[in-house]
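For this depiction, one protein chain was excluded, whereas all remaining protein chains were kept in their positions.
So, subunit A:
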Amino acid sequence: MTTTTAPLDVAALRADFPILARTIRDGRRLVYLDSGATSQRPRQVLDAERAFLETANAAVHRGAHQLAEEATDAYEGARATIAAFVGADPGELVFTKNATEGVNLVAYALGNSATSSLPGAARFRLGPGDEIVTTEMEHHANLVPWQELCERTGATLRWFGVTDDGRLDLSTLDSLVNERTKVVAFSHQSNVVGTVNPVEPIVARAREVGALTVLDACQSVPHRAVDFRSLGVDFAVFSGHKMLGPTGIGVLYGRRELLEAMPPFLTGGSMIELVTMEKTTFAPPPQRFEAGTPMTSQAVALAAAVDYLTAVGMDRIAAHEHELTEAALRGLGEIPGVRIVGPTEAVDRGGAVSFVIEGIHPHDAGQVLDSVGVEVRVGHHCAWPLHRRLGVPASVRASFYLYNDLDEVAALLDGVREAQRFFGVTGAA
């Protein structure tokens, strides 16, 4: 039996991921450092999706035939597996198209509460004088829906600032989150600078003033053990494709009593209780929030991804990524002309490392890295305000996952030096 602290056998893990065996541009080894954007999928996940489609595919929650029963069991079984993984009850988990849709679901449900006749919807209503608080660090997915909700309701958007080293500035917590605050939306871990935000004080303050909390957990759930109930957040979102699962599926977590009182976002089939030509009553959650035919094989595959991650062990994955992050921060810090954007120490920090190279635009740096097989993200990574705040128009981001190793960190560092050589920028030793 392995202990939870045993280091990962990365070579063995890599054998599970067929794509990692391919080569890039003139036969270079693929060094995939873009898991923050989307992760690769192991054979076990691909097989689970195929097996479902080959043996049990049918529309769920309708039809009385055997296939429909088996498909429904697989779908609801997947929900239970994923719920247990994040410390939730199955009824508290809603499947969405992606995490972005999850945030929009909450934002639109709050907006819809203005005209909803559901008992209890009143607590979600927003209007002029109310405030929504977010942060300057957010992915656009946890910013734009709130801007739009403010537009529709007359509420005011406010936000936490970010310090020069890429941490949330919580010095204004007590004034920013006040009796006017209805929603506090923030990320668990920055997709750009890797900062892990302290959930506890924000949730505690939000509770004091009766505000709802919405956690963007897209960059935390795939990388370490996360328990929504013990974090105490009201809502949280994450996406399947960033955690070895498929695209086309995301998850919204909502505390049961909130989902029960909340009006729907999308309406139509599957989410109803009773329909007449005049009026419709809605199903209880989670079905109330899953209008239309859901993503069935994707849910099954996401549960297989959860099983895979659980078998490896989230604590071991977190420890492994910590080691890679430390090596990257140290190595990049030693290259003259490279500036790390965000925390330079691997403390309260996950495995997304963004940087700029003096004299080389991130696009050009990414092109050189690609030419040696190192696949990174370049641009503003859907967090334009954060880049503006940190004084860079764009950055290069390397992000790590369980299948990366120290050789790949070394390849990244070599690629950066190669970019400096190619563009004749001083700094390369």
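Here is the rule we go by: a contact is a pair of C-beta atoms (placed from the backbone, for glycine too) under 8 Å apart; a residue touches a chain by one contact, two chains touch by 3 or more; residues count from 1.
Keep this in mind: contacts and distances are computed from a predicted model.
Enquirer: Which protein name, taken from UniProt, belongs to the chain you can't see among "Nitrogenase iron-iron protein beta chain", "Probable glycine dehydrogenase (decarboxylating) subunit 1", "SUF system NifU family Fe-S cluster assembly protein" or "ABC transporter permease"?
Expert: The correct option from "Nitrogenase iron-iron protein beta chain", "Probable glycine dehydrogenase (decarboxylating) subunit 1", "SUF system NifU family Fe-S cluster assembly protein" or "ABC transporter permease" is "SUF system NifU family Fe-S cluster assembly protein", the UniProt name of the unshown chain.
Enquirer: Decide which residue listed in A:G63, A:G127, A:G269 or A:P393 touches the omitted chain of the complex.
Expert: The missing chain is touched by A:P393.
Enquirer: Among A:H188, A:H320, A:H380 or A:R397, which one touches the chain that has been omitted from the display?
Expert: If we include the chain that is not displayed, A:H380 is the one touching it.
Enquirer: Specify the residue from the set A:R25, A:R62, A:R123 or A:R229 that touches the hidden chain.
Expert: Result: among the candidates, A:R25 touches the missing chain.
Enquirer: Spell out the interface residues on subunit A facing the chain that's missing from view.
Expert: Residues 25-26, 361-364, 367-368, 371, 378-380, 384, 387, 393-394, 422-423 of subunit A touch the chain that is not shown.
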